[in-house]
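One protein chain is absent from this view; the other protein chains keep their places.
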Amino acid sequence: MSDAVPSAAPGTAGLDWRKGALPGLRGPSRGFVVHALAALAALLALNWLVVTYAPLEIKMIGSSYLIFFYHLPAAISMGILYTAMMVFSVAYLRTRRPVWDRRARSAAEVGFLANMVLLVTGSTWAKAAWNVWWVWSDPRLMSAAVMSLIYLGYLMLQGAVEEPQRRRQISAVYGTLAFINLPVVHYSIQWFGQTSHPMKFDSMSTASIIDTKRFALFAFFLLYAVIYRWAYDRTTRTERVEDALQRIRRIEERSQT
Amino acid sequence: MTSPALRVHNVWKRFGSRDALAGVSLEAPRGSCFAMLGHNGSGKTTLLRILATLSAPTEGEAQVLGHAVGAESGAIRGKIGVVLDRHLLPRDFALRDALRMYADLYGVRDANARIEDLAARLGLARRLRDPVRTFSRGMGQRASICRALLHDPEMLILDEPFTGLDAAALAITDEVIQETVAEGRTVVLVTHDLERAARLATHSVVLSNGKKTFDGDPVEAAAAATAGRGLAG
Partner (left out) sequence: MSGTTAPPSDFAVYRTLVRWDWLREMKRKSTLISMGMMGLITLFLFSFAIPLTSDKADVLVDTRAGILWVTFLFAATIGIDRAFRNDAESGLLEGLLLAPISRPTLYYARVTSTLLFIVALQVVLLVLFLVLFNQRLEGEGLWGLIAATLATDIGFVTIGVMISAMTWSLPGGDVLLRILLFPMLLPIFNVAVEITDRAFEGQAPLTKHLGMLFAIDVLFLGAGHLLFEHLVKDSGGRP
């Protein structure tokens, strides 16, 4: 068996190597690069805003609150991505089209990333405010952690099922179950612990804070969208390459016998 | 009752990027003994599992006794009896109880009499008290046929029913197939035993690499399949 990918193996006519059959194989598209650069620029601009423009009022309540410009977008993005993931999963169960599975998987990956950002920023703030990284009794920290475990389970499931059709089916059902569980996790934990989660942002509505908050949301939405796109392209690519390799292997087998 | 026993239209089944079935179409009339022939990996068992409602086609449509697989699977299940390579009976029960469980699930009237009746017909009457786990392959096969016939199905589907059987079990399997067809029911038979298929079947198809390569008389099918083997190997 040769290592090189044959350029014109018989029977590979359906695979056009140049016309986007394998997105990203020949490097990222120009559109993707532009978006990625824009996201990076927005992130830099946000940092600059946070350091220079917003803190005037926030300094009065403590500069550790500045982290919420990163924390809040993570929370909202996570909610959007997990919701999207459930919608994609249901769409897969209804249509059985693999594209919905790839979308759901990418949304779960990026949602999990946002979830991690949420946890890390929350934990960092806890360290600054309470001098501990982790507070088991804080319901918000706990529910975010439980959510991350549930979605980590989804990501583990991806590697555990070999048969692709079965994997998609199981993942879609689990993805839907996971989402149904989110309000349960959120409210049940919320009801018990005494939350020390600050909500000062809502009451502070000075222009600079609102502006920075809006810009932070914009910058992070853009960033997560770019990462989602990257994840989706990568998943698509992997699946297509595997597909192509299997076809080539079959052609080889046939020519050997 | 005008619909054919089987109507399969352009059915595909993909496992990953492997096409186990690549656009198979076929029809089987009611009251026939329909044999699906082919080597291992030809897709015949995959097709059987779709017809038995255990699996769904990736693409295409399949109808069994006029009901669509998928949307009307429930209606199909009540009308077919399926014999797979395993007997599907709870191993720790005596045969009578194991069959009784299925009789209850299918809603068989007068279940005990029916079980006695079938057991006698299949030469199992003396083993009704024995736990199923003690059965040999041949006995398991008889028990499996017994289970499949409990609810008096309109169609009997058998997956490789002749493999690993002793002479007595072979004879009984043949007999059941012939009797079932004689009663005007349909038998769907998946096998690679060309000789037996030629003897029992009234219609046949040959599958190879997920595609139908022959459709017609079972005696000619044997010749076609042998030729196919020559081509492949």
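Should a chain be cited, it is by its letter among A and B, assigned in written order, with residues numbered from 1 in that chain.
In this text, a contact is a pair of C-beta atoms (placed from the backbone, for glycine too) under 8 Å apart; a residue touches a chain by one contact, two chains touch by 3 or more.
Owing to the predicted nature of the structure, the values given are computational and were not obtained by experimental measurement.
Novice: For the chain left off this view, which of B:22, B:52, B:139 or B:188 is in contact with it?
Specialist: Of all options in B:22, B:52, B:139 or B:188, contact with the hidden chain holds for B:52.
Novice: Out of B:8, B:89 or B:155, which touches the unshown chain?
Specialist: B:89
Novice: Based on the whole complex, identify which of B:96, B:127 or B:147 touches the chain you can't see.
Specialist: Going through B:96, B:127 or B:147 one by one, B:147 is the residue touching the chain not shown.
Novice: Using the touch definition up top, pick the residue from A:37, A:99, A:132 or A:149 that touches the left-out chain.
Specialist: In the full complex, the listed residue that touches the missing chain is A:149.
Novice: Could you please point out the chain A residues that touch the chain left off the display?
Specialist: 93, 146, 149-150, 153, 156-157, 160-161, 163, 165-166, 169-170, 172-174, 176-178, 180-181, 184-185, 187-189, 191-192
Novice: Take the complete complex as the reference. Which residues in chain B touch the chain that isn't displayed?
Specialist: 13, 15, 20, 45-46, 49, 52-56, 74-75, 77-78, 80, 82, 84, 86-93, 97, 101-102, 104-109, 114, 147, 151-152, 154
Basically, only the chains that are shown with their structure count from here on.
Novice: So how far apart, in whole Å, are chain A and chain B when each is placed at the average of its C-alpha atoms?
Specialist: The separation of the two C-alpha centroids amounts to 48 Å.
Novice: Where on chain B does chain A make contact in their complex?
Specialist: Listed in rising order, the residues are 14-18, 58, 232-233.
Novice: Once bound in the complex, which stretches of chain A touch chain B?
Specialist: Residue positions touching the partner: 96, 163-165, 242-243, 246-247, 250, 257.
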